[in-house]
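Starting off with a structure, shown below.
Here the complex is missing a single protein chain, while all its other protein chains stay put.
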Amino acid sequence: MQRMTFLYLSGVCAVLLAITSSAYAHQAVGENLQGSDSETISSAGAQPTVGKSPWGPDDELGRLNLMTDESRAAVLSRVAGGNMYDLAEEYFMGMPGWFPAGDPRYNFWMTHTPRGTIIADPMNVGQEMNEHVSYTGSAFSMYSHTGTHIDALNHFGLNGEIYNGFSAEEYQGDHGWTKTGAETIPPIVARGVLIDVAAYKGVAELSPGYRVERDDLVGALESQQLELAEGDVVLIRTGRMRRYDDTEAYLENPPGLGMDGARYLVESGAMIVGADNLSLEAFPSEVEGNYIPVHTYLLAQHGIPIMELVYLEDISKDKIYEFAFIGGSLRLRGADAAPMRPIALPLR
Amino acid sequence: MQRMTFLYLSGVCAVLLAITSSAYAHQAVGENLQGSDSETISSAGAQPTVGKSPWGPDDELGRLNLMTDESRAAVLSRVAGGNMYDLAEEYFMGMPGWFPAGDPRYNFWMTHTPRGTIIADPMNVGQEMNEHVSYTGSAFSMYSHTGTHIDALNHFGLNGEIYNGFSAEEYQGDHGWTKTGAETIPPIVARGVLIDVAAYKGVAELSPGYRVERDDLVGALESQQLELAEGDVVLIRTGRMRRYDDTEAYLENPPGLGMDGARYLVESGAMIVGADNLSLEAFPSEVEGNYIPVHTYLLAQHGIPIMELVYLEDISKDKIYEFAFIGGSLRLRGADAAPMRPIALPLR
Amino acid sequence: MQRMTFLYLSGVCAVLLAITSSAYAHQAVGENLQGSDSETISSAGAQPTVGKSPWGPDDELGRLNLMTDESRAAVLSRVAGGNMYDLAEEYFMGMPGWFPAGDPRYNFWMTHTPRGTIIADPMNVGQEMNEHVSYTGSAFSMYSHTGTHIDALNHFGLNGEIYNGFSAEEYQGDHGWTKTGAETIPPIVARGVLIDVAAYKGVAELSPGYRVERDDLVGALESQQLELAEGDVVLIRTGRMRRYDDTEAYLENPPGLGMDGARYLVESGAMIVGADNLSLEAFPSEVEGNYIPVHTYLLAQHGIPIMELVYLEDISKDKIYEFAFIGGSLRLRGADAAPMRPIALPLR
Partner (left out) sequence: MQRMTFLYLSGVCAVLLAITSSAYAHQAVGENLQGSDSETISSAGAQPTVGKSPWGPDDELGRLNLMTDESRAAVLSRVAGGNMYDLAEEYFMGMPGWFPAGDPRYNFWMTHTPRGTIIADPMNVGQEMNEHVSYTGSAFSMYSHTGTHIDALNHFGLNGEIYNGFSAEEYQGDHGWTKTGAETIPPIVARGVLIDVAAYKGVAELSPGYRVERDDLVGALESQQLELAEGDVVLIRTGRMRRYDDTEAYLENPPGLGMDGARYLVESGAMIVGADNLSLEAFPSEVEGNYIPVHTYLLAQHGIPIMELVYLEDISKDKIYEFAFIGGSLRLRGADAAPMRPIALPLR
């Protein structure tokens, strides 16, 4: 019911029709019928390749094309009031992050302080003025995938190409990708759906390494009495976020999405897939020859951006399973990800 | 009329009453009556000091307290549809920024590339896997006041203290301020008002160094047939943003807000004051002994966060003078500012 | 014998005489006579304070004043030939460093690459030129105490002051200290002495947490048939460096210098004290109320720079116990340390 209303309001029907006559739809249909790893990921003798966009050879947005004036109007018209949930976590020295590949940890430092400017005098205004005007400045650095963030489609590709066939050789330089960079990601206003798998399983947090699969998602949605719809921002709660303040504990073998669960979300029309853990998916990989198959499947094969480190504790507690998801990621030119501080507004 | 409706809906009356019996209100009243620099900024023999919050000695939010469930509901209920405006600009190597005080310029670099991982093998997965799984990662660093952003109240204080009397000695350490840090700034959902001074003056851009004063603001609002209301996010358009892609031109002697204009906005109840230029205010300072008086006036004396580098070109072109302003700044613990990518949703 | 010759040649006698009538000598004598922690470090009711320089109230060099044309000539005239030992280790992603206090880890990244410039074209010269001229650039960042380095005297002080009484309030600003910054450290050309405690103890590496004390130093020197002399660069080998390529192992509870050993070196006239471990001294601290007493004792009380992460494996293997130590640290203005790549040239 929810789904029908949404589709009607958002007017994505035309797009969906377009999809059915495309490679994208073919993949989806193939999965629906066969549901096997061997077809889409690692069939004998054939490695997967990147998906082609049903929105044309120049398309850099993938499923973000599902967001339109109509889809935004549909969800905004259902906002219930002024109650607001913050879906982002803090940035702080020592915070969790992706450390195994040597990326820089979050760093924050003062560049000007009320007392330090009296000595450094960076504005050349003299001691008296610095004692009166108390200047504080700071700077920070981070791996683009730090804190609550969204992955751009170029984050993971296959065989030297990213989604829609853009090759690193032609489009990736020392200042990033000239295709699908984070600056191309529009602000997101869409229906958000929380799939609270931890709550469905009756646990505070899924067990370490737990792999969320199709049955978990279907079961949780049924218990929440919700259906997914094309264009949804789907956020999966593992419960791991409650350990965010203990970096080591947060990072230790987190539960995450499995390939079977990812296929279900692709088939269900998800526009963005996110979770409250570090890397969305569970490790180690289920797929031989690919150490991060859920990422390549969503990003490179299906053009679906990923969100990570989303703060879902408050909406879980208040059982806000459906909401207006509103958030804009930083427009980092050429980047493969960007920080974001989205909110959830409950719907009528 | 707009104003009354808004006040009624947003239910800030109680807060406003509280204000009238407080130091904050006293300052505002004082200004209304006297309207002179000498009282609030540099009266003979008395330098200004930081303001005390009418929301109590522990308050770290200042006028952000004006935002409530009711105020959010009021503006969200008026959203006209799904049309959306992006109010943020891109981050890129060589972009504009605050350079005179030696702060780090925006820097973006690749940490992993599809071809570079084949040699570096950061995940220790071997050449074959790196040739198949095409990993792109990047990192960035910036002065906190880079790109579209919001200043926290601790950014500028007076005499070693920030708004509400928190002293650097007690609350500012090597990891930032333990009071009013950017992590305390909530996501903003509020009525936004564009004051398009450039359009009002009939120019593409205000002249270099032009100081926007009370008359400009009043005149532009009249021509836009709008009144300000308590709790507004007020965004002033100078037109300078059209030079954003030419860093040198963007930074050269920008037009900005003057003290007289700032006082008008304080009296009008603005919750946040922003503009499309680098530093909101016009330079050189009008106030002896203070090189950046509009900042200290808004931030330190009145608890009003500042936004800078807001992209207002599209809403100007479409004459969207009133809108739902929705945006969340990064929760950088202890910081004096944070990047933000807000949107504007036109209102009915 | 070595010592007498050195003193005669180096002409430090005048300085030593000066020292004997100064506070510095007083401290040394005090220690010689009493040899107790209670006097110099934590006597009942009295915490230690920073030392005053015998070279006058403006002095920023401390014992580096012992280096003169004469002292340099003395050691250079004894260089045995062209045999050279590298005393520095490599910088690489994931390398050891001081992590507990949140300082940035060594980071290295490419800014230009032969293939990446073809896309990014940072010089605006076009594809053809970029394909012909293969440009590689990189950048790095680090905590100043990373890799083989020297600590400036401002690195650790006592009670808000550093060596010779310079206070943070007057001399430490947002761009570092205006006194004793790393830019004031001259290139070092001096007699170097390896005290190979690990070899003396007959072990590859001192046991975890082992505290090197006076007896160890005296015993090792005797076995090496060497005496210390004023102005020496004294380098203590614990053997920990053999684990440098295994960051976790390198950092795990390293052996280091104890207070008793440090006092011996102060009394012996050491100009610089160094070691092959991360932080010179052994932890946890022996001194109540001071978590890093060897540092404050050498730097703040006696004006003796410290070197850390010095590569001593090759000179140990070849039993090069006495050598010309030659090295210049980066002239980082205001800094509390600087990287350095010194060499050892064996003496006749």
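Letters are used for the chains, namely A, B and C, taken in the order the chains are written, and counting of residues starts over at 1 for each.
Convention: a contact is a pair of C-beta atoms (placed from the backbone, for glycine too) under 8 Å apart; a residue touches a chain by one contact, two chains touch by 3 or more.
Keep in mind that this is a model prediction, so the values were computed, not measured.
**Student:** Which one, C:N83, C:S207 or C:N253, makes contact with the chain that was left out?
**Tutor:** Considering the complete complex, C:N83 is the one touching the chain left out.
**Student:** Contacts of chain B with the missing chain: which residues?
**Tutor:** Given the touch definition above, chain B has residues 93-94, 102, 104-105, 107, 110-113, 115-122, 141, 169-175, 178 touching the missing chain.
**Student:** Tell me which stretches of chain A touch the chain missing from the display.
**Tutor:** 102, 109-111, 113, 115-116, 139, 175
**Student:** May I ask you to list the residues on chain C that touch the chain which is not drawn?
**Tutor:** Chain C touches the missing chain through residues 47, 68-74, 76-77, 79, 81-84, 86, 88-93, 100-104, 107-115, 122-123, 125, 128-129, 131-145, 147, 154-162, 168-169, 172, 174-177, 183, 186-187, 189, 289-292, 296, 300, 326-337, 339-343, 345.
The definition used in the following text is that only the chains that are shown with their structure count from here on.
**Student:** Averaging over Cα atoms per chain, report the distance between chain A and chain B in Å.
**Tutor:** 27
**Student:** CA centre of chain B versus CA centre of chain C: separation in Å?
**Tutor:** 47
**Student:** Identify all positions of chain C at which a residue touches two or more other chains, and write them in rising order.
**Tutor:** 102, 110-111, 113, 115-116, 175 - these are the residues of chain C that touch more than one other chain.
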